[in-house]
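The structure that follows is given in the form of structure tokens.
With one protein chain withheld, the remaining protein chains of the complex are depicted in position.
So that you can tell them apart, the chains are marked A, B and C in the order they are listed, and the count of residues begins at 1 in each.
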């Protein structure tokens, strides 16, 4: 399985297309970008400050990718996350999954985002008031 | 609701980020790219030739967007489709949906792709052998 | 009345459209009678084709006037 995990101090780059090695094999590339909203817990914010424990986050994410690949025909995963201040309207996370067909790609991507929130050491460390 | 429908004779452009008007309001931007696979019905292909009836496709898609927006908190939809020859490994379709939260965005996008295949006048008109 | 053909039907007929002069609005059955007279090769596709009138799927009871754009739609397969 092709995989890429990157953490960014600055704006997430534009979404690249389906990774070259799985072209022809995969018909589906399901992607998700999570953006910071203008309110957090009911209060207007300027942004969120994220923290990541990179070495362990990469290890946990890789374990999740492997567990997903055992349950779905996942052939490529890309996962990016911002660290530091992410302002309202900016993307904090980008994740994408390739598989032969659409339904499995959606299911695996939705599950990856759920798993992210169980045990991957990434934190909304602080909400910066507007 | 913000919406964009475009049909392309040539390669689909890179995916733009969340549309400006819904930034701050929407935390979720779920995207899908459908790529042409190397085999169609078991036979190796060079590509697929797509045809679109643009005026009616736009009308049907808009109706589906409105029905989705009545069922999910969808605030923006982008839909692109190729027409003409789409070679193996190229994207034929791109669709994206913005909503405040992740689960609704995934559900609405999956349903949009299902609805596409019910009555939107777009055809895989021909499989070109490899 | 403009008639539009798509995908394998356009290929089989070797054309993407036809013009049909109709003196008064036609029922679905009357329209098909005219279409089959004009393009007999349509017969084998008739069961799988949906009619659209001015960019909407035709409904039972619709009639088709000379100013209408009529599309013969094969089963869709986008995505």
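As a convention for this text, a residue touches a chain if its C-beta (ideal position, glycine included) is under 8 Å from a C-beta of that chain, and two chains touch if they have at least 3 such contacts.
The shown structure was predicted, so the numbers you read here are calculated from the model rather than taken from an experiment.
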{"item": "Visible contact partners (per top-of-document touch definition) of the missing chain", "value": "A"}
{"item": "Residue, one of A:77, A:98 or A:116, that touches the chain absent here", "value": "A:116"}
{"item": "Residue, one of A:12, A:28, A:45 or A:92, that touches the chain absent here", "value": "A:92"}
{"item": "Sites on subunit A contacted by the missing partner chain, in the whole complex", "value": "34, 50-53, 55-57, 59, 81, 92-93, 113, 116-126"}
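Rule of thumb we're sticking to: only the chains that are shown with their structure count from here on.
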{"item": "Third chains touching both subunit C and subunit A", "value": "B"}
{"item": "Label of the chain whose CA centroid is most distant from the centroid of subunit C", "value": "A"}
{"item": "Innermost chain, where centres are averages of C-alpha coordinates", "value": "B"}
{"item": "Distance between chain centroids, defined by C-alpha means - subunit A, subunit C (Å)", "value": "47"}
{"item": "Centroid distance [mean C-alpha coordinates] between subunit B and subunit A, Å", "value": "21"}
{"item": "Junction residues of subunit B, two or more chains touched", "value": "34, 113"}
{"item": "Per-residue overlap in subunit C, given as positions that touch at least 2 other chains", "value": "79"}
